[in-house]
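Only one protein chain is missing; all other protein chains are in place.
For clarity, chains are labelled A, B and C in written order, and residue numbers in each chain start from 1.
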């Protein structure tokens, strides 16, 4: 069986697992007050070229989004997101469960456009009854998007300009951040992201960690009393070390393991194009979305793991092959044979 | 430095760490749908002698409590707990953050008494305006309690009888469950707990796991659509395997590693009594609470890690020594020298 | 000044005010347990031809929607509504503040279509990951809609059929219900609405009451312990009589006072059409939406109260004239002169 079904099907990368073992019996304090968390934070600050960054660690993406968004929004505010964004669609209403509306705007290939955002916010303020409408209090984007696409630096700066104009934060969900940064199509560094966004998270669960995400506030804007805000959502780990140890190790290899996933995805993409497959979205990251016939899709059963995306009106299907840090080149070659 | 400050200062026990390594590169499904979670569930069902048990895995105790309590309560219900219970005092309002009141009742050495609970509920229903009062919808207890004490089987059955009379569930917080079960003073088995309680959790974070708790519903009473209920609280792990692998390993050693902590605590307790220390609570589990002078407490600084509990009116202090699965006998002996 | 700005600019209709005065010094019980509330409920049951109807009174529409929707939904469910529906747009996120997502579907002239709803729900269940998506747990419609339009009996039955197929309730927001029922275009009775919907409310604040709405559950489906569910949202009136007295009086005149508003609106509509105005939506109820030039709109200032709706791309504006039970025919004639 060849596994291309998702990018979270294995445990942690070697550096992470080794670090967990090496530090296992050291005695440290709880709740994130430990030298491993401190070390991880220092590495992240450095990688972000943001010495004043404030960082917290979480066990998953939905948790990170839920806490960051709830903590940054005022009670009467909502968060702007693309209609197909993770928080809009695939987090089981976690944002709404904290009492906030997700304001869904149309998007193309998963990407919000600065002009769409501006136009929405302008419309909000132009409405004489806008106090009866949920106030847009943040812009949420994903990088890479759910379709594997990337914002250019210019596009991000345009969205940031809207945020600055209306004094609302720009938050970036980086569940697959490494696979964005390591893409050939990426014109951004982690430092650029830290500069352009008010907060973002560096995804670990899908990029080499056993489990974990690092939330970064870059503008000295970590909400006051953030610890109880985390604790009251059940998200404060007694053994915060487990996340600190992982991120301290992960930051040393983050780009390299991500790049491996990109290299593997490029081989698959090239093979698909060579063989005449149509791509639903031409993603430059670790998710590849070929359009295939129903027969072909069925022929993969039991041999190749893939993600089903959607049926097209013509009866064909969009499927997804995902690579990650653990993808073996042999498996990629074997997949190419089958395609 | 000797570390007796808390029971969550190290990583995972050997069996857990080995299992994480051994399974690390196996490819499995996400969100708890994997063979490791399945295996862990089977072992838990067997240990509980409850083949119909329904089990979910979480990353921490507050998270587990918050989700279990919110999911089992109706919106207009609250949870009865001891005044000093973890959910009453030390979870930063996580239960209230889900919209439910914690109904705090007086308790002795951390233990609720069946008659106190019955009397409160009777009073509730006797009040002609009781619909204006939060309805008691569950009883929450900790085992061992925050003071290291244990309910006897008889005491638990009495509380259960009240719960049955009023048709509300009994929920047991087992953050340190192993240290209760392995105590000489324990007259309960895991199967007894499964029978007496409607739901409870087997603590891993403090008892050998790297991180994790196993929530067990024993009366075919897992709330419907529990997955989205978990997901909307940000508590569904994409890589559920990390918890499954740990619990599959942990269940094989749970009693033994817990017993080690008890053996270590017994040495400390015996030494304290021999040397004439007064105990604030005579705990039969892994937490020992001596009353010490301020001078003695200060003399420990830099040599012995301990937990500060409270000042007594006479100027002495209650402190806590905690052992766990990782406590080394050499360290215990060294502590005894110092006492 | 001629007042056509909205339908809630005056106090209560004569019957309501008289009843409040006549009963003012009678001594009755609190919290809706009084003979006036009982009498109002009996009249509503009769008007709905639904002897088993269960009824509660509230002080406003957002409050009624918020409580009804939250109480009928499970925590993991959301409510389907038209994109421009009141709960989607103009209630400041009140539904989300109770933790539920409003699932916004495209609509035409404010009306949801059964096929759109079915298609959405089918898509939900077809998605293998649908447990990660907010479950559609109710359909919310407004009658008349925010655009003054009406569903036909056939259209409502089609939506109900979808709801029945998926076993979810159909809820109708009747803030302006009287103005729907009294319209020439209405082919429904209150009894039809009671039969077709699982719950709905009879609007009073905009239709003759000083303040108040009557929420009706028609399928023996009032949520259990509804009183504390109301109380915990701050919506239980100590002096429930104030609402009961009004509705007991209002039910006797509801159709007649509503019909007056329709008669007045018909005169305005006819005059607009005669004079060649284009209507943005051809509403058969008490809200009329002419398209006017900016100059004309400005000429109304200080003479005629109207509601501004939106600018059209061609620079013209959509405005709204609203009539109600209190609209004077003289004022309507005067408005016609001005048009």
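Quick notes on this one:
Everything that follows uses one rule, which is that contacts are C-beta pairs under 8 Å (C-beta built on N, C-alpha and C of every residue); 3 or more make two chains touch, one makes a residue touch a chain.
Since the model is a prediction, treat every value here as computed from it, not as a measurement.
Check C:211, C:279 or C:339 against the missing chain and you find that the one touching it is C:211. The chain that is not drawn here is touched, among residues B:45, B:101, B:160 or B:320, by B:101.
The chain not displayed touches subunit C at residues 1, 3, 5-6, 8-12, 17, 20-21, 23-30, 59-67, 91-94, 96-97, 205-206, 210-211, 228, 231-239, 241-242, 245, 305, 326. Where subunit A meets the chain that is not shown, the touching residues are 70-71, 74-76, 99, 131-132, 134-135, 224-225, 227-229, 231-232.
Considering the complete assembly, subunit B touches the hidden chain via residues 75-76, 78, 89-93, 96-102, 104, 128-129, 131-134, 308.
Basically, only the chains that are shown with their structure count from here on.
Each chain gets a centre from the mean of its Cα atoms; the one farthest from the centre of subunit C is B.
Where subunit A touches subunit B, over half of the residue numbers in use are shared by the two copies, so each contributes mostly the same positions. The centroid of the Cα atoms in subunit B and the matching centroid in subunit C are 50 Å apart. If you average the CA atoms of subunit A and of subunit C, the two centres end up 41 Å from each other.
Subunit B has its Cα centroid 34 Å from the Cα centroid of subunit A. Touching of two or more other chains is recorded for residues 228, 231-232 of subunit B.
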